[in-house]
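I am attaching a structure below and will ask some questions about it afterwards.
The complex appears here without one of its protein chains, the remainder shown in place.
In this document, chain identifiers A and B correspond to the written order of the chains, with residue numbering beginning at 1 in each.
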Amino acid sequence: MEEQAIDKSVLETGEMILNMGPQHPSTHGVLRLKIHTDGEIVSKIEPVIGYLHRCFEKHCEKLSYEQIVPFVDRCDYLASMHMDHAFAITVEKLLDIEIPERVEYIRVIIAELQRIASHLVALGTFGLDVGAITPFTWAIRDRERVLDLFEALCGARLLYNYIWPGGVSHDLPPKFVERTLEFLDYFDPQMDEFNNLLSNNKIFIERTADVGVLPAEVGINFGVTGPSLRGSGVNFDLRKNEPYSIYDKLDFDVPLGKGTMGTIGDTWDRYYVRVLEMRESAKIIRQACAQLPDGDVHEAIPKKIRPAVGEVYGRYESARGDVGFYIISNGKNIPLRVKMRSPAFSNLAVLSEIAEGWMISDVIAILGSLDIVLGEIDR
Amino acid sequence: MTSILDSLVKSFSSFNLDIAVILPIVTIIGGTVIFLIMAVNALVAVYFERKISAFMQDRLGPMEVGIFGFKGGKKFWGGIGQTLADAIKLLVKEDILPNNADKFLMILAPFIIFTGAFLTFIGVPFAQNIVISDFNIGIFYIFAMSSIGVIGVILAGWSSNNKWSLYGSMRAAAQIISYEIPIGLSLLLVVLVTGSLHLGDIVQWQADHRWFIFHSPFTFLAFFIFYISTIAETNRTPFDIPEAESELVAGWMTEYSGFRWALFFLSEYANMLIVSIVASIVFLGGWLSPLQIFNIFPDSWLILDGPAMGLFWILFKAVILIFIMMWIRWTFPRLRVDQLMYLCWKIFIPFALVNLLFVSLWELIF
Partner (left out) sequence: MTFDDIIKYVESKAAGKSSTIEGKEVILVSPDNWSEVSTLLKNESELDFDYLMCISSYDKGDNKTYGAAYNFYSLIKQHYLEVRVETEDGTAIPSVTSLWQTADWHEREAFDMMGIIFEGHPNLKRILLSEDWEGYPLRKDYKEPDYYHGMPVPKDKTYWD
């Protein structure tokens, strides 16, 4: 009897190319992910960015240093105080000026409050990505209090233009320190509630533990910084290792991922490092508020910023990682070149490495744990 | 128990009409009643879901739209007319069918899902004598009719010509079909003990002995397996991976808007009501009041035990179960597809099978 040859090629499964397009509820901005999948398993991811490119660096070549500060805000709109601060310390390095003590303490208080606000958004949206909708509303509710403090301080809720090279734009309003301490007293038990709901939830742990493990060497090689790298156990925090401002006078710990729920460096670790960092920020704020000296905040602001010829690379630890500003000056009051090294740019590049072999739902979870903001990636 | 249809037929035949005329009239009346139940249930359930979720999330929910003299604004009942306004909006919305979509299947899909829910209502009793049609295979009929909806889900995802909808509908199909097995096995337990598929007989057994949930530790476990599997059947969080909002936009419903989406929505809430009523009939005593369990109440309270209160008790238990479903939805994250399947096939089904074995032993012994 003749055997019929079966055409096996008809039975093969093919690869599907899926487009998690620029408009999507979970991609934290306008990010496009080209995903090659075999069923539900991802075989290759290619992030495509540039949808939010606003030519920040080209603008800087026509603006004076004071005029660049509002532009810098809009790069990372969820942590704009950090961007302001990073630019300010870079320009101060270039100008080589002394900053009064009071300004440094105010800057640290504001930066740590901003870190709390940014991490709240990161954790809330991460919960939303994984399917838990209630922690998101609670996180936003607590963030509103921080934004109220900022509104009392400088009038803006999201984009501040507050920290200028040489000082800050306004002094603290009356009763600001009391209101901050009140907020911190309110905030500490909220963190426990949040943890009960999300961090220690069995379903959440199953979704995130052992998923998307980022080995430490791969992370360093890809230039990953910030909580994403600390989740893999690498003890590197610019505030401790290369202290700027007055961080060397303050006492705080650097939370690291330990693999408590799964492998070290998995999504749960990256998430939990952010939760612990909020507590550390609260500690820092309390210390800074207790040590706040008096003084004039405007005395060191230069009348006209006209640095000498030279270049400088300033580094800063923002909510997402290591922000760098590389400024080349040619003696005029307009810089020759400003390059901003954004942490989320390198953090996103590592997605194609760690998300292979996982399912589509996991890609969303991993992306959420890397905490990206497209504004600073695309500039 | 007599059914509504039977009583209607009897009352109409007293008018000396031909049976061929009576039957269509009675059918239409029955159909309208079911549709009204589904519509009112959707209105009320959606409003409660929005208010409950809002209060859990430390916000207020719909507050503006009032109805019939209940003005919107400050009081907590402010948004009571919101669902009606939404329903009217959905009905007058533009009907969009994507260009490359399979138009016939896309139009057919919501109707299939709606039909599944509709047909199931025929066998669901609301009190001792309030049932559209009295089937002597009651449970079996309900179980069978509620499986029709899967076809609609698959058609909806496939015909939308959208990769994300396809993902959603494939996941939904796998999930719904898998979770029907633990439901069936848990219901089988009850049928085993009572020896009848008729829902009225099951409640009668519970009136004579005790509620099923207290019958043995195994039926207690079976109740939980049944309840969680029904949450998976109706695609609610934590099992809402087919319509996972943050991943698939809206899963298999993405390309639907307006009236067709309203049909999907209606069917989802109707399904919730059906499974809650079935759970309360089969495990929680149906239209029996909880007061009969404890013999400590004074005789004057026994008026709460009468047949007129049957409707109230069954709805009371169903509403509590629906509330718990909503509570769970807003608390937990969602499970991933493979974890969902793992839960069904490797945890629920073995436990349900073992349950079956042990309940039969229990029956033999006690």
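Everything below uses one rule, namely that contacts are C-beta pairs under 8 Å (C-beta built on N, C-alpha and C of every residue); 3 or more make two chains touch, one makes a residue touch a chain.
This structure is a prediction, so every number in the text was calculated from the model and none was measured.
**Student:** List the shown chains that the missing chain touches in the full complex.
**Tutor:** Its contacts among the visible chains are A.
**Student:** At which residues does chain A meet the chain that is not included here?
**Tutor:** Here the touching residues of chain A are 49-50, 53, 55, 57-59, 62-63, 218, 220-223, 234, 236, 241-242, 310-311, 313, 315, 322, 324, 326, 328, 336-337, 339, 341, 345-346, 349, 353, 378-379.
Please note the rule applied: only the chains that are shown with their structure count from here on.
**Student:** Counting in whole Å, what is the centre-to-centre distance of chain A and chain B, each centre being its mean C-alpha position?
**Tutor:** Roughly 44 Å separates the two chain centres.
**Student:** In the complex, go through chain A and note every residue touching chain B.
**Tutor:** Going by the criterion above, the answer is residues 16, 18-19, 24-26, 40, 127-134, 137-138, 141, 197-198, 201, 203-204, 206-207, 359-362, 364.
**Student:** Touching residues of chain B toward chain A in the complex: what are they?
**Tutor:** 53, 56-59, 163-164, 167, 237-238, 240-241, 244-247, 249, 330-339
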